[in-house]
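Of the protein chains in this complex, all but one are displayed in their positions.
Coming up: subunit A.
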Amino acid sequence: MSTAESTTSPNPGLRDRVGTVFTVRPLTVGLALFWVWVLARWTTDFVLAGVSGFDRGTPFIPAAPFLTTADAVASLATPLGVAGAPLVWFADTLRFAADATAYLPALAHGIWTTVLLTVFSVCLGFALALPLSVVRVYGGRWARWFALSYTELIRGTPLLAQLFVLYFATSLTQVLRGVPGVGVGFVPAQAFWVAVISFTLNSAAYQSEYLRASLESVDGGQLTAARAIGLSKLEGIRYVVVPQGLRLALPSWTNELVYLIKYSSLASFITVQELYGRTSTIANETYQYTELFVLVAILYLALVVSASALMDRVESHTATAGVGHTRQ
C-alpha cells in the first residue's frame, strides 16, 4: 500500500486520516525511534533498574551539551539584533531539548501506565461489547431493552462523571485495595483499576454501538442460510454474522482506540499517574507548563499514530473481498 492509494481509497470519512499517512517514510522512522526509545526506557527502568550500573530514570542523553550549545548560539545572536531572531529561536529549541531529556524518563513511565490503561480498557470493553451488541440485534424484548438502556446511560453521561462516581461514591476503591497483589511490584494500585473498570464500562457502550451497526449491516439472508444447514441461531451468529461484523467494525474500532488513548488522561483526576498525570505533576513543580504540554502532546500524537498504523495493518491483513470496504 502507498499513500497515493490511500488517498484515493473510497469513503475516506470512514477511516482515521492519521493512520493513512503511516507509510510516509519520515513518520515511519520517527515512530520506530519513538518505540525504540520507549522500550529502552521501560527495559532500563523496570527490568534493569537495581542491577549495578543502572540508575532508574537517568536520561539516556545528558542535558548539559544542549545547554552549552544553546548558550553559545544565543551569544552569537546577541550582536545581530533583530536579524538574530532565527538563532534565538534555535537556542530556545535547544533549551527545550535539554528540558525534554530531563523529563522524558518520567514521561516514559507515564506512557507505560497510559498504554496499560488503554489496552486493558479496550480489550475488556470489547469482551462486554460483543455480547451487548448481539443482544441488541438478536435478543428478546427485555434483553434488548436492558442493553439499550445501558448503552444510552453510558453514552449520555460524561466519562469524568462516571469515573468520579466509581471512585468517590462507591466502595470500589476499598474493595480493590483489599485485593491481594494490588499496588505490589508491577501491579498498579487501586486507583488504576478503578479507572480500568470505569473506562471498560464506558468503552463497552461505545463499542457495542459500533458493533451493533456492523452486525445489522450483515445481510440477513446469510443467517437464514446458516440456519438452513442446521446451525443453531447462536452458531449462525457466531460463525457467520459476527466475523463479518467484526471486520466491518474495524474502522470505528480504531477510532475508539484513539479516543481511549486520549481520554485515559482523565484517570489523572483520580490520582492515576499516567502520561497526562505525570506531566501535570511535573509542570506544577517546575512551572514549565509550555515545554511540558508541548512535549506531552507530541507523545500522545506518537501513541495515536502508532495505534492507527497498527490498526491499518490489521485492516489490510483481514481484508476480504466483498466484506466491507477494502482497498486494492
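Everything below uses one rule, namely that a contact is a pair of C-beta atoms (placed from the backbone, for glycine too) under 8 Å apart; a residue touches a chain by one contact, two chains touch by 3 or more; residues count from 1.
To be clear about the criterion, contacts and distances are computed from a predicted model.
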Assuming one chain is omitted from the figure, identify its UniProt name from "Amino acid ABC transporter ATP-binding protein", "DNA primase large subunit PriL", "Roadblock/LAMTOR2 domain-containing protein" or "NADH-quinone oxidoreductase subunit B".
"Amino acid ABC transporter ATP-binding protein"
From the listed residues A:41, A:109, A:136 or A:247, report the one that touches the chain absent from this view.
A:247
Who touches the missing chain here, A:38, A:115, A:134 or A:226?
A:226
Touching residues of subunit A against the unshown chain: what are they?
218-219, 221-222, 224-232, 235, 239-240, 243-244, 247, 320-323
